[in-house]
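Only a single protein chain was left out; the remaining protein chains are all shown in position.
Chain naming follows the written order as A, B and C, and within any one chain the residues start at number 1.
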Amino acid sequence: MSSPAASMSKKAAVSSSGTASKTGFRLDSKLLVKIHDNMVKARVLEERLIRVYKQNQGYFWLGGPGEEAFQVPLGLQIHKGMGLDHDIMHFHYRQGPTLVPMGLDPADAMRQMKNTATDPFSGGRNFASHYSIKEWNVVPVTSTIETQYLTAIGAGIAHARHGGKGITIVTGGDAGTAEGDFASCLVWASRPMLPLPMLIIVTNNGYGISTAAGPQHGEKEIADRARAFQIPAKRINGNDVEESYFAIQEAMEYVRKERKPYFIEAMVSRLYGHSSASGANWQNELDPIVVFEEKLEKAGVMKRADMDALRERYTQEMLDLSRKVQEEPMPDPSTIYDHTYVGQKGRYW
Amino acid sequence: MSSPAASMSKKAAVSSSGTASKTGFRLDSKLLVKIHDNMVKARVLEERLIRVYKQNQGYFWLGGPGEEAFQVPLGLQIHKGMGLDHDIMHFHYRQGPTLVPMGLDPADAMRQMKNTATDPFSGGRNFASHYSIKEWNVVPVTSTIETQYLTAIGAGIAHARHGGKGITIVTGGDAGTAEGDFASCLVWASRPMLPLPMLIIVTNNGYGISTAAGPQHGEKEIADRARAFQIPAKRINGNDVEESYFAIQEAMEYVRKERKPYFIEAMVSRLYGHSSASGANWQNELDPIVVFEEKLEKAGVMKRADMDALRERYTQEMLDLSRKVQEEPMPDPSTIYDHTYVGQKGRYW
Amino acid sequence: MASIVQAIRMALHYGETHLDLKEVFGEDVGPPLGGAFTATQGVECAWNSPLDERGIMGAAIGMGLAGHRCVAEIQFSDYIYNTIDLMKVAGLQCWQSNGAWNLPMTIMTPTGSGIRGSIYHSHSFEATATHIPGWKIVYPSNSLDAYGLLLACMKEPNPTLYLKPKALMRARAEEQIPGEPPLTPEGQKLLSQMIDKPVQGDTSKWKPKWPKLTDYTVPIGEGKITRPGEHVTVVTYGRHVPIANQVADQLLQEGISTEVIDMRTLWPYDWNMISGSIRKTGRVIFLNEELEVTNFGEHLLRRTVDEMFYELEARPRLLAGEFVPGIGLADPLEMASVPQANHIEKAIREIVQERA
Partner (left out) sequence: MASIVQAIRMALHYGETHLDLKEVFGEDVGPPLGGAFTATQGVECAWNSPLDERGIMGAAIGMGLAGHRCVAEIQFSDYIYNTIDLMKVAGLQCWQSNGAWNLPMTIMTPTGSGIRGSIYHSHSFEATATHIPGWKIVYPSNSLDAYGLLLACMKEPNPTLYLKPKALMRARAEEQIPGEPPLTPEGQKLLSQMIDKPVQGDTSKWKPKWPKLTDYTVPIGEGKITRPGEHVTVVTYGRHVPIANQVADQLLQEGISTEVIDMRTLWPYDWNMISGSIRKTGRVIFLNEELEVTNFGEHLLRRTVDEMFYELEARPRLLAGEFVPGIGLADPLEMASVPQANHIEKAIREIVQERA
């Protein structure tokens, strides 16, 4: 199952003679519109999940609003599918906006938010945004900060042995880089005896829950830590769609071809705070959608009214889905041991 | 309890007009002789411990032969004593040559090697070279690789709060830097909100047991990893006495005064292999004592015959001590629970 | 009427002003948040650490060895499992050095289920903790004990683990902490005005007004009989104490008399109290919410068998959490995974009817 999105990552997306140059954008207008569509969809989905929480129909929310300008271009360029010919994702819990352009069904996100038995990611067992999609090589998101940088190593090794174009992608936050696991990932990815085809990403929103990054980080950029291992590394403005798109494109081309690691630190916003535990209220940070929409409007790629209508449409769609999902059953208590092992329950047998 | 050794670290040790310039050394002759004396003593002690193992009077040996040119200058410049006015050491298991110039009684090292009840470091409980000297702020050496880089953080914080001249010193090997704990140490030591007065040392002997460093390290120098945190860092030839001495001096002056971290990567030899588990046999690596003795002889600081006699004397001394210690009792089986807690046994009460 | 959270704050304040407490740290422990449960809010020496549990545990050990006393927090006990090697290292410093060194330090961490925490905010930690020699482990079930046990930890020359029941963090005490305002609605409001940081407005300059607190120490190793009884002993701790009390009260109306023991200290535990009670009732249920396999309650049961096998009047029981990989988020899953009041009631009814 190869993704149509993957073909988007071809340089063809950049129209040198077509619409792009006229608009002042480097990406062509069709792609810009598609990115915008996904950003809005992803945002509205997160906002719906927050409503679900606030209406006491779910216990806990966290997610990725504010990271769309980086996450959507990432999702569009992932080589989606199952098995080692495709990219393998070891994600953390802010990856909704990556999965939306990959084809995530928003209803499924709501199912997990409402912990219904129909939740396809965890059957009502796990928190919101803890995605798991076997068909797309999205391994189960685990709450433990930074362990994904360790598990990703194994995918990287499998990819290194397998060859081809598939790469391993790992994401996480800025504060989490203080865990030794982040360093382990750099150590293993850069070993001369077997460099790993990994795109190592940190989304830097300047906070770990309530803890501001400034007083905690002795390094100028987190990217410097990758550079110490001679890993090509870039810090980018993750709130800028084009900067993100091209940085990811360049990184992926390098990793797919050279079969070596590449590091991106994307500076992003955290628009609803850390999670519902801190209220999930709107924060006074730069909104990448606002920025992007201003540019799109100014460049004449989209009209204000169309953008508003789009948001309206998604808002209604999400509300309808949310209502629909509300009817779905809770998991049965008798199932607590199901799938402890493949096809086996897990107590004493 | 302030150490006479500490005063050695004053720049006065460098004689600009005296013997030093004549010899071609930058250090004055008295200090050179003292360093040599300690290097030989430390070496002969390790070689005696290896004999003890080979004669089946001890179960396991590992230690620091090959690291003397770095470790002895380190030991001489440590501000020795108890409490936060003094340096606190979180060492690993190759630190005998640091402790010898600090005043270690070689008989005590033998007691631990033979696991007698009289072993002052662990009462016959721990492996050789697992020193623990409360009066000198040498915290118990623990076998777990790299955890000392974590525990040292706490000493660094205590030192940062306390102020004064005392600093925290942590040592470990090159392979161990792959553990995330090494990165944690750099993270915590370099935090803008509380930089820590720590001298962070890695002795790089190019191996972790049987594993050669080359294929495992993506970084050019381990020191680059400290530089990523804006920690001043140097890779030095730890087989050279003077280079080591001055690098340590410079580092210590910086840390003591600026109350900020400094990193040294010392390239050293591993002259008897990893441990008795790999045979504890002589390896074909550069011997820093041979190098130093050649220089001393050539410069006229010491005579061959005197150096030989010194080694002879220590060899005999260690043999005598070893015999003496042989008579000492084993720990009593009834003591296994002693000191589980301060003044308490530890089973069920 | 202090909550456990408030009691902890007050204890830490007492520690930094009267005992030798120098540092309180952990993830989000300092301003602005003052801890995931606000248990370190207003504490002068509290600060935010890097997001690094291994660093936190290591730093605590290094401070302790330097004689620099701390209370360090692991944000949830769910996230303590990458530090087990370090906890072992902490536990053997004194023993390894044959008594030369000691290690005063306290780790506190919220533990257990009951807050709909799903897989990673519902973990219990007692089984793993009690298997590590060299620590003392306490687990308060109410505010007064929370205060008194934290003071005990801060006076202890050995490593102490202070487990906080997640489910009870906002539960109010029935007993007064020496110094806190009276146990009235007004007193509760007053305390809140004094030491709860306002949720609204600019709080960057907020400082608590501490009540005049005095020393109140619950000695480590002493349990408490929270309900005296004759027919059966329920040995529990933390979150399950109020639930067991409630079940005991209810069954008493039918004439079933249950003795409930709040262990308060898990290690070293109050065997005198426990064994005395079991000898009296002849029937015992060890109740906790930890995974039931290689469970600390199994140790207590084994010791009961060791010493009282021929005296028991019924099969001794363990009532513990199901051996599931996680507590599922959905309500029916959590209810089925962790002992609830109805499970306890059923177990008590069964054991009192059983005749050996």
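Rule of thumb we're sticking to: a residue touches a chain if its C-beta (ideal position, glycine included) is under 8 Å from a C-beta of that chain, and two chains touch if they have at least 3 such contacts.
In this text the structure is predicted, and so the values were computed from the model without any measurement.
Student: I'm checking contacts with the chain that's been left out. Which of A:Ile157, A:Ala277, A:Leu310 or A:Met330 qualifies?
Tutor: Checking each option in A:Ile157, A:Ala277, A:Leu310 or A:Met330, the one touching the absent chain turns out to be A:Ile157.
Student: Using the touch definition up top, pick the residue from A:Ala42, A:Met113 or A:Val187 that touches the left-out chain.
Tutor: Spelled out, the listed residue whose C-beta touches the missing chain is A:Val187.
Student: Among the options A:Thr147, A:Gln230 or A:Thr315, which residue touches the chain absent from this view?
Tutor: A:Thr147
Student: Spell out the interface residues on chain C facing the chain that's missing from view.
Tutor: Touching the missing chain: residues 54, 79, 81-86, 88, 91-92, 95-96, 119, 127-128, 130-131, 133-134, 291, 293-296, 298-299, 301-302, 305-306, 309-310, 315-318, 323-326, 356.
Student: Please identify, in ascending order, the residues of chain A that touch the omitted chain?
Tutor: 83-84, 88, 90, 119-123, 125-126, 130, 132, 134, 139-140, 142, 144, 147, 149-159, 161-162, 168, 180-181, 184, 187-188, 191, 193, 338-343, 346, 348-349
Student: If the missing chain were put back, which residues of chain B would it touch?
Tutor: 59-60, 115-117, 122-127, 142-146, 175-176, 178-180, 208-211, 215-216, 277, 330-337, 340, 346-347
We adopt the following convention: only the chains that are shown with their structure count from here on.
Student: With centres defined as the mean of C-alpha atoms, identify the chain lying farthest from chain C.
Tutor: Most remote chain from chain C, centroid-wise, comes out as B.
Student: In whole angstrom, how far does the Cα centroid of chain B sit from the Cα centroid of chain C?
Tutor: 41
Student: I'd like to verify one number: the distance from the centre of chain A to the centre of chain C, where each centre is the average of its C-alpha atoms, in whole angstrom.
Tutor: Chain centres of chain A and chain C, defined by C-alpha means, are spaced 37 Å apart.
Student: Could you give the separation in Å between the centres of chain A and chain B, each centre being the mean of its C-alpha atoms?
Tutor: 47
Student: Multi-chain contacts in chain A: which residues touch at least two other chains?
Tutor: Counting only residues that touch two or more other chains, chain A contributes 178-180, 215-216.
Student: For chain C, what residues touch not just one other chain but two or more?
Tutor: Residues 50, 52, 54-55 of chain C each touch two or more of the other chains.
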